[in-house]
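Here it is, the structure in full.
Heads up, this is only part of the complex; the chains shown haven't been moved.
Each chain gets a letter, A and B, in the order it is written, and its residues are counted from 1.
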Amino acid sequence: MPADSFEPNPATPYLQPPRDSDATRPEPRDLFQSSAPDLQVLAELSGQNVLSSRQFSFKQIAELCKLAAFLEQIEIWPSHPLDGKIITTAFFEASTRTRTSFESAVHRLAGKVISIPDGSITGAKKGESLQDIGEMFNAYCDCVVMRHTETDAPKRILENLRVPLINAGNGSGEHPTQALADWYALLKWMPSLAAPFEEGDPKLQLGILGTPGSMRAVKSFLLMALNFSDHIEKVTVISEMADPFGQDVTEKLNNANIDYEVTNDIRENLPRLDVIYMNSIAFLGDSYKSLDSRYKLDAESPLKESAVILHPLARLDELDTSLDKTPHNLYFSQAHGAVFIRQALLLAVLGRLDRLPDFN
Amino acid sequence: MPADSFEPNPATPYLQPPRDSDATRPEPRDLFQSSAPDLQVLAELSGQNVLSSRQFSFKQIAELCKLAAFLEQIEIWPSHPLDGKIITTAFFEASTRTRTSFESAVHRLAGKVISIPDGSITGAKKGESLQDIGEMFNAYCDCVVMRHTETDAPKRILENLRVPLINAGNGSGEHPTQALADWYALLKWMPSLAAPFEEGDPKLQLGILGTPGSMRAVKSFLLMALNFSDHIEKVTVISEMADPFGQDVTEKLNNANIDYEVTNDIRENLPRLDVIYMNSIAFLGDSYKSLDSRYKLDAESPLKESAVILHPLARLDELDTSLDKTPHNLYFSQAHGAVFIRQALLLAVLGRLDRLPDFN
């Protein structure tokens, strides 16, 4: 007999999207069928650290996304591709979303997880150096996924770490696997992005609500966008800050020959945008702060009809739930796909592409 | 050479009870041999959320207990029944006992665990909504076991969660799997409870030391007792509070045609009781409080000779350790059996009954 206050919800299997929503959930098969993943390209990633969006070439991104699309369509568990491999999730800066996303990816691949969910309960509290923690991890595992509040944390742990490091967020630095999840969502939505630009392909008006210079997810997204510059008409950053990029990113934008603009006028610019990437939460110091909080989106916002929204989540009220069941919602697909793109990345970095089943 | 201050304790395998204690440890085989578990009944639970005691029929409870009794007698590991399945233990309200009980159940069944041991280190700290957390979990796992300080937490997460949710405690709401553990202990102790009442069967005097209205474990126990109303002579609630049930529970007691009484006189009523369910710890607001602290039991209490005590544990001093080695102690069996009834429930909810070995 059902409980009084709410109906039981007959569950649907985890791979199936909801039926009662118009949220945009692109099928992975469209991306996968453009062509099978090129494992030779992916083999270049074997044994590599994953520290920055900028270390990925266009081809590597496209092939990772194709492999993710393959993984999103099948049950990979019976292949046990990460058999015998241990991955440590070292979250000195806590996170449910990213940590559990990686742990799920590892478990689906039959790997093992050592979990450090919180920096305050570690040797770091005793004042132990990241260099020593890196030396320690060498004995324990085959790969470290690390998030840390300090931007130079990867540099310090890499003084001694000899197994691959995957950066899951370093202070105000980068968040490269989030950028991969972002672009995976876009490549599923528009598979032509996965190939070099051809005459007649659409060119995207890309908008960013946020501050790349101090928000690592936004920065990584934008830096990865440089690989797709031919597909991009213009990048519009809508921000209250005078210099939202920081000098480093500005130089790269200029070098990539991307047309960009900084404005604070959301109303004027929003209706023109095809893709809106938003993020309002930045970890600054030791707490979360909202920036650009005047720039909120909801179902009444003057969005182009075909526009899609990306948001790395977690969100507060800057992205209203009234958008969740509209076709503008690509952020749920973005979150869902993050597990598969992380599976693809782990298989490549840990050198286990040979354990994949055949791409029929 | 043994250490100075204490003797090493040669361990006995985990399935064996201690030898030096008169605590009541009913054999599971007596329950199991009444008849083999009816898998068709259990299949009704496939894909269901487990939110409240009241969603279980008498038959479902009896068959779950029979399956638990089977699991308590064998090594289930070689069957790997939860192979490839991921269960997230999301304990926004921390708990060692219940979280590790579920995690042990999953591991014995060869499933995988994603562990969120503490709400303070999660996106919830950033203010993320449970609805968004539910959407996130859809990508990560096949089942969520959740404990939360807020009573409406299951309702909120179920707005988006599409995999089964098992409620491990929601504010002052319910704790249905604890009730299953409680009744599993009673059914092993008195296997006739697992069948419809027959003339000549004993009728139980059931006592409750505690406050169902504000203690979720007690409430769930009492609501599950409604299924056994024919086997119950009377329910006596011993409490300081004027209205210990709350209106909701009172209505259900009335509808189930159970004779019940509320009293504050423990001395007068205790000697009459066959089963005493006690709990003194309630999580109210953000801390643990003792209620009814005048009602303590110890080896000197005027208990009926054959009376048994249930307590979900953890305990403070309301249940004295002088009772631990007496036959009144059914609470250790209750705790021990909780792992097996949770195994049975997970197998049913995750649709893996077909992976069980034969019931010889």
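Keep this in mind: a residue touches a chain if its C-beta (ideal position, glycine included) is under 8 Å from a C-beta of that chain, and two chains touch if they have at least 3 such contacts.
Just so it is clear, the model here is predicted, and its values are computed rather than measured.
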Given 2 placed chains, full-complex copy number: 3
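Definition applied: only the chains that are shown with their structure count from here on.
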Geometric centre distance via CA averages, subunit B-subunit A, whole Å: 40
List of subunit B residues in touch with subunit A within their complex: 47-49, 51-52, 54-57, 83-84, 86, 88, 112, 114-118, 121-129, 131-133, 135-136, 138-142, 152, 154-155, 158, 160-165, 174, 248
In the complex with subunit B, residue positions of subunit A that touch it: 1-6, 8-14, 16, 18, 75, 77-78, 94-97, 100-101, 103-104, 107-108, 115, 117-118, 281, 288, 313-316, 321, 332, 335-336, 338-339
